[in-house]
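A protein chain is absent from this complex, but the other protein chains hold their places.
Chain IDs A, B and C follow the sequence of writing; residue 1 opens each chain.
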Amino acid sequence: MTSKGLAIIAGVGPGTGASIARRFAKLYSVVLLSRSPSNFEPLVQEINSSGGKAIGISTDVSDANSVKSAFDEIEKQFPDSPLAASIFNAAGGFVRKPFLELTDEEYSTGLDSQAKAGFYFAQRSLPLLLKARESSPHPPTLIFTGATASIKGSAQFAAFASGKFALRALAQSLAREFGPQGIHVSHAIIDGIIDIPRTKQWVLPHEDAKLSPDSIADSYWYLHTQPRTTFAFELDLRPYIEKW
Amino acid sequence: MTSKGLAIIAGVGPGTGASIARRFAKLYSVVLLSRSPSNFEPLVQEINSSGGKAIGISTDVSDANSVKSAFDEIEKQFPDSPLAASIFNAAGGFVRKPFLELTDEEYSTGLDSQAKAGFYFAQRSLPLLLKARESSPHPPTLIFTGATASIKGSAQFAAFASGKFALRALAQSLAREFGPQGIHVSHAIIDGIIDIPRTKQWVLPHEDAKLSPDSIADSYWYLHTQPRTTFAFELDLRPYIEKW
Amino acid sequence: MTSKGLAIIAGVGPGTGASIARRFAKLYSVVLLSRSPSNFEPLVQEINSSGGKAIGISTDVSDANSVKSAFDEIEKQFPDSPLAASIFNAAGGFVRKPFLELTDEEYSTGLDSQAKAGFYFAQRSLPLLLKARESSPHPPTLIFTGATASIKGSAQFAAFASGKFALRALAQSLAREFGPQGIHVSHAIIDGIIDIPRTKQWVLPHEDAKLSPDSIADSYWYLHTQPRTTFAFELDLRPYIEKW
Partner (left out) sequence: MTSKGLAIIAGVGPGTGASIARRFAKLYSVVLLSRSPSNFEPLVQEINSSGGKAIGISTDVSDANSVKSAFDEIEKQFPDSPLAASIFNAAGGFVRKPFLELTDEEYSTGLDSQAKAGFYFAQRSLPLLLKARESSPHPPTLIFTGATASIKGSAQFAAFASGKFALRALAQSLAREFGPQGIHVSHAIIDGIIDIPRTKQWVLPHEDAKLSPDSIADSYWYLHTQPRTTFAFELDLRPYIEKW
């Protein structure tokens, strides 16, 4: 494969992030950001050994300096690759407990791991995406991963919902500011349990009641390939059997 | 091409409906419903002469009997084809005028051409879609075309918005009832001017400021191909330059 | 009491409509519209015998001619009373059943008893409300009663949700068109079971788990008294214990 550009994926573990990385690696060099190298190392190896190009950078996306270092490294390693897609899929901040038991730190983490991390990531991605408008094979794309909690604040979900609502506000604001500049900003609401190693043992009443991470990745890829005449901002993905 | 099943498209003129028909005709036999044969005849010919299979049936989708006749005819002509996709793209009912100048008939037409037509179409489509679950190459799919007015009631848009809000209610209700039965029900919000013959002379400040009907069709096709673990219910499509 | 104007309430039975009538009768003459005189007669008597002024007019609000006759009668009986408030609280159209068992008539009734009735009622009310701007003690007000189904299309609720979504579209459209002309248009989402004679025997896990019709009426009165600098368009009312 000759790489047609670059895709950065923030939040890569053995689940959705890995599927997204594999999907975008079919056309692009991919950069995987995760706090722990153990999260991206097997995947980097897998992609590189199957004809793709991947690197991983240990990054704490909720830390401004860490994000800065990661992007400095990316620009050094890929000085000539247009940034075709930047995907914010960071987990973190999830906590479910009675409101009066939440610590200040848990609430802060809920906000920072989504909203602040999304902010740092977007601020470093957008200049590169803008620069890539002529050379990217598809309109440069910035996608944020949302959840049910992005549009509904449920009991015991104050911290997580605050972070996810804020991330959606960020995505909307960027779509309205950078859409007219030719950048495709999208927000995907993942509404259900994703079928990943961590949820394997969760037995549901129906056998295929979990979201497929590969299909989520296909949706992100589909969003990326839309022409600028026909951008989708938001789509909600859920298993057929999900109550909503 | 060997047809893998059937797709029915209600509302076919020289715009989005035609693009949808062409897209779905790559895999399926297509049935085109429109009041006037002049709306579907050139397209039927085009598809049949390029290796696809298409028929047109003159239908007033806001008339229960007309929809009944159309589906009776479809079942007669395609007794063995599984209904893979049924797409409600009917126009009609659009009127923009001061509320106190709206006639009873204009308001009724706004409702009937969307909500009642959508109801008749869905009631005849769903039994066929349910029957096709084993044989359709992708989960049987029912898609409704919405508009900005599906989620915002603007001044002077009472009639059109009432019809489009009602159609969205129908789509949501069906997604929640038939999703768990394996049918993919979706609603697409088309937010902007579509680039069709009728709008060709509308000059906008940016040259590519209109939605591409082929790209809308690609989105519908993408929705159709999603596996049931990962159904999207709603997506909003607009030109990059659109204010929203 | 000297009546300061007129209030018309469409949809008056022994529940919310009666509470609204009693509340508005403290300042205004009230006109009660209901299909069956037995719905308004006791209330008319009650209000008149306690110092207020009320009349009832047998009206089918989903029938254009019936609404026309009612308003002709109102204008004849109250030629000099400014219309201070017009409240659309009509029931009807509720049906809950599997979609494929819905008859055409049930779906039509769902739409017509809300959307078309709301349209007829608004079209006859608005000219009178506009005329009352100088003389009404509070900004002339048009309120629509919504439900959970106004914003959520649930399984088996296609007919009712279609009517309620459409009614909300109508309300939004009117608020945006007539707000700037000084008319206060509002939409109240009633989310829960109302404590009325018909629901008395429904035993819920908590004793005060039903909405108080008098409190709903207080909310409508509150909306009516807002100055035009500070209009509320929408509010959602539910029992403290309600899941949402």
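Note that in this section a residue touches a chain if its C-beta (ideal position, glycine included) is under 8 Å from a C-beta of that chain, and two chains touch if they have at least 3 such contacts.
Treat the numbers as computed from the prediction; the structure is a model and nothing was measured.
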| item | value |
| --- | --- |
| Contact set of the excluded chain (shown chains only) | A, C |
| Option from A:A25, A:I74 or A:L126 whose C-beta touches the chain left out | A:L126 |
| Omitted-chain contact residue, chosen from A:A21, A:I87, A:A132 or A:L170 | A:L170 |
| Positions on chain C contacted by the hidden chain, ascending | 139, 176, 179-180, 182, 184, 195, 208-212, 215-216, 218-219, 222, 226-242, 244 |
| Residues of chain A in contact with the chain not shown | 64, 98-100, 102, 104, 107-108, 111, 115-116, 119-120, 122-123, 126-127, 149, 152-158, 161-178 |
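In the analysis below, only the chains that are shown with their structure count from here on.
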| item | value |
| --- | --- |
| Chain B and chain A - chains in contact with each | none |
| Separation of mean Cα positions, chain B and chain A [Å, integer] | 31 |
| CA centroid of chain A to CA centroid of chain C, Å | 46 |
| Distance from the mean Cα position of chain C to that of chain B, given in whole angstrom | 34 |
| Where chain B touches two or more other chains, by residue | 176 |
